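Take this structure, written in structure tokens, and hold onto it; I'll ask about it next.
Our next item is chain A:
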Amino acid sequence: MTQISASAGREHAHVLETSDLRAYYRMKYFGIDREVRAVDGISMHVRKHEIYGIAGESSCGKTTFIKAIAAAIRPPLEIVGGQVNYSFIDDDLYALPPARRTAIRWRHLSYILQGSMNVLNPVRRIHKTFEDFAFRHMHLPRAEFDQEVRRHLERLRLPAEILRSYPHELSGGMRQRVCIALATLCKPEFIIADEPTTALDVVVQKDVLAMIRETQHEFGSSMIFVTHDLTVHANIADRLGIMYAGRLVEEGRTADVFANPLHPYTAHLIASLPTLGDRHTRDGLHGTPPNLADPPKGCRFHPRCPLAMEICRHENPALTTLAKDHRVACFAASSDVLPTPDGKPNRHEELEIER
Partner candidate 1 sequence: MLSRRTFMWLAGTFLATRPALGQVPSNDLPREQLLILENPEGTIKNAGWFNIWAINAGGQSTGLHQNVMDTFWYIDPDHGIDGVWDNSLATEKPIYNKNFTEMTVKLRSGVFWSDGIEFTADDVVFTIETHMKTSGLRWSAPVQINVAAIEKKSPTEVLFKLKKPNSRFHALFTVRWNAMWMMPKHVFEKVGDVLKFDFNPPVGLGAYTLHNFDRGGKWFIWKKREDWKRTSVARFGEPGPGYLAYIDPGPPEKRVIEQLNHRLDVIHDLSPEGMFTLAKDSPSSVSWFKGFPYAHPDPTLPSVIFNNRLEKFQNKDVRWALALLIDIKAVSMASYRGAATISAIGVPPTGLYPKYYFAPMEQWLTGFELDTGKRKIKPYDPTIGKQIAEMLRPSLKDQIPTDPADIATAFGRGWWKPDPEAATELLQKAGFTKQGDRWFQPNGQPFSVKVMVEGDLRPVMTRAGSIIAQQWRRFGIDANIDVAQGTMLDRRGVGDFDTFIGWSVETWGGHPDLSFFLDSWHSQFVVDVGKVQPPRNWQRWKEPRLDKIIEEIRTIDFDDPRGVELGLDYLKLAAEEMPIIPLMAYNVFATMDTTYWTGFPSLATKPYTNPVANWGNTKYMMVNLKPTKPAK
Partner candidate 2 sequence: MRSYAIYVAKRVLQFALVVFVGISITFLITHLTPIDPVEHAVAQVSTFGFSSPESIELLRQSLKELYGVGDNLWEEYLIFWRRLAMLDFGPSLSAFPTPVSELIGRAIPWTIGLLTVSTILSWFIGNILGGLAGYYSRNRILRILGMIMMGLHPVPYYIVAFVLLIVFTFLLPILPSSGGYEMNLATGWTPQFAGSALLHSILPSLSLILVGVGSWFMGMRALVSNIVTDDYVTYAALAGVPDKKLVTSYVMRNAFLPQITGLAMSIGAIFNGAVITEQVFGYPGIGRLLVEAVHAADYSLVLGITSIAIIAVSAAVFIIDIIYPLIDPRVQVTQ
């Protein structure tokens, strides 16, 4: 309970704060227990007016992390531990009654998702979707609401005709812009953007990114922006977090991370970005990301890490601040990095052995 007042104290600085967030997929079939630790102890925060980027390979737990902070948890995914605090609520997101949680959505917290083709109901005209999503938050008579929607589109330089269309009648870029308009209509404090530009071609991608930047700036929202594409992050994120196997391994200002990656994994990611004129074939990492149902002991990256040491095989490095706003979890990066105090008990591993 004391933590609540602590987080309330930092309310102005941080819009979102997670502490030791754990979200696992748990399945039980015929007595077989299986646990996939997709998000395993993430603590981070997002400051006001900030765009926080999250990068990582696919199946590193990015999407699960987003689900966890968006309270989009459906079995078999479960929150196993930790907290999610937003500045616009006084409590842990998961301690709220469902009705209040629903009330927050879109008003304070909105989303832009990947896959613009499928995120809009194919049999509903766009204006209906606007109505479904936002009408109840705006507290306006219908005519004024419609006015407001038009005005908003205009502000985003979108033609009002699209309101009469069905999603499939729009181009991919246009659909993504509609989603952005939809997500920003209520001027929410916080926007979660999950790979919003991934499916778009490069030119459109650039426009959409610019649009996201502008709107975020104009409405003063904060944002988490998830993509595996580091070049996008370079363009848009204020700060960048790197995820590997369900954990945050490095975090810092985007420029710092790019200029001075502290974690070998980050270094590898950045090094593998193509640069003009470079004709060397790059060394890929050998091996594949670990199976999260049965992750390696110690640092999860050690089986693939070129700098792996003995300690890496047994202990999990804590995310440690090494420079201003720059944290990393790697024993090799600095001797300041210590093992996590609670070297998680291995009870689940034991169960795994049974099968």
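Criterion applied: all candidates are chains of the complex that A comes from, given by their letters.
Here is the rule we use: contacts are C-beta pairs under 8 Å (C-beta built on N, C-alpha and C of every residue); 3 or more make two chains touch, one makes a residue touch a chain; residues count from 1.
Since the model is a prediction, treat every value here as computed from it, not as a measurement.
Here chain A touches just one chain among 1 or 2 in this complex, the one numbered 2. Chain contact summary for the complex, chain A toward candidate 2: residues 70, 72, 75, 102-106, 110-111, 113, 115, 118-124, 128, 132-133, 136, 166, 168-169.
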